[in-house]
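Have a look at the structure below, then the notes.
Just one protein chain is left out here, and the rest sit where they should.
This part shows chain A:
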Amino acid sequence: DMGVGKSCLLHQFTEKKFMADCPHTIGVEFGTRIIEVSGQKIKLQIWDTAGQERFRAVTRSYYRGAAGALMVYDITRRSTYNHLSSWLTDARNLTNPNTVKFSINKYTITGEQYRVMKEIPAVIWSHMVPVQVVAELTVSTVGNTGTSPVPLESSTRTAGVLSLEDILSLGKTDNSSDSGEEDVIFLIGNKGDLDAQRDVTYEEAKQFADENG
């Protein structure tokens, strides 16, 4: 939904900087980062869609061919969480069903859940290289506080730099993925630093992720 922090996440991923006053996105924006994995350079493309409902008809056509998706909600606004299932429906229906076996993997990620998450014996990575190579995803704050994200280790607050490489190492021990044709969807509960205004609990978000595979 609009204002959950999609563009801010993308900006951090491509520019490694927090963007205060991150403006709305109209239509579809686009970011790339080249990452090295196992000595191979891989260009990761991330399409950043507009959040307002009316743009959905326009953004839908950009789901095609996606290797994975990040679904973002705002932990301080329940409505954004409640809409997740309709976004998920789009993500399932609009990616190419013939070439992609779509399995939903799950993570509700906020800084505070970082440690918890590491302990989840989850089904994650198959051979989705472009998504695996997300090196670090900074789960950040946007809006009210205006604070910059702080690496988890040095912060008592919940905003943190999340190393997806850690998830990657989890994925390596995962032996339940069979064909290498699975897409990955991340669930991201954004604005973890605004915990005082939290409206959606980690537990229920995790349940949502579990229920959806």
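Some points to look at:
By definition in this document, a residue touches a chain if its C-beta (ideal position, glycine included) is under 8 Å from a C-beta of that chain, and two chains touch if they have at least 3 such contacts; residues count from 1.
Simple rule for what comes next: contacts and distances are computed from a predicted model.
Per the UniProt record, the chain missing from the shown structure is "Rab-GAP TBC domain-containing protein", taken from the list "Rab-GAP TBC domain-containing protein", "Exosome complex component RRP45", "Cytoplasmic tRNA 2-thiolation protein 1" or "DIS3-like exonuclease 1". When the whole complex is considered, the residue among A:A50, A:M71, A:L88 or A:V200 that touches the unshown chain is A:A50.
Seen from chain A, the chain kept out of the figure touches residues 2-3, 21-30, 32, 45, 50-52, 54-55, 57-58, 61-62, 142-143.
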